[in-house]
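Right, I'll just put the structure down here and ask away after.
One protein chain omitted, others in place.
Up next, chain A:
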Amino acid sequence: MSRQSNRATDSKKMNSELFTLTYGALVTQLCKDYENDEEVNKQLDKMGYNIGVRLIEDFLARSSVGRCHDFRETADVIAKVAFKMYLGVTPSVTNWSPAGDEFSLILESNPLVDFVELPDNHSNLVYSSLLCGVLRGALEMVQMAVDVRFAQDTLRGDSVTEIRMKFIKRIEENLPAGDE
């Protein structure tokens, strides 16, 4: 059954409510398990990284995008194709640094945080840390090391959500040790 329906599940969409609620349940569970917000942030980032590593394959299989030639192209693909495909929103790419190695993704709406607000005792929690991990993990699988962090967050009172992405270096292909 799962072989045949590969095509059909290509563009299967679902309502974002369950997604939002599930993510909320995850963050709540993590907050209970770890005492401080920094730990939760790190944990979310790690989980995001694991997701990103697998998401990139799904992404490359479903979109017909080829190799990006430079960081600008990467930024466009992330914003216009990937975000649209997975989260149904299209962020805008702005604030390029003069060297062309850093840019911002501005999200007016973030499906992860619908109807969410941070209580006062968790003011250090970066609720959408998962997204940072996903972006980092996915790009690492295509040989790009990047640093991703949140510059602005609607949950902390800012008007938009801004994710800052910085290109660090190209990762060299490492052959597995046993291949010699």
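FYI, a contact is a pair of C-beta atoms (placed from the backbone, for glycine too) under 8 Å apart; a residue touches a chain by one contact, two chains touch by 3 or more; residues count from 1.
In this text, contacts and distances are computed from a predicted model.
Engineer: Can you work out the missing subunit's protein name as recorded in UniProt? Choose among "Cytochrome c assembly protein domain-containing protein", "Trafficking protein particle complex subunit 5-like", "RT30 protein" or "BHLH domain-containing protein".
Structural biologist: Its UniProt record gives the name "Trafficking protein particle complex subunit 5-like".
Engineer: Please pick, from A:E17, A:E38 or A:E73, the residue that touches the omitted chain in the full complex.
Structural biologist: In the full complex, the listed residue that touches the missing chain is A:E17.
Engineer: Which positions on chain A touch the chain that was left off?
Structural biologist: With respect to the unshown chain, the touching residues of chain A are 9, 11-19, 21-26, 28-29, 33, 47, 50-51, 54-55, 58, 85-89, 109, 111, 114-115, 117, 120, 130.
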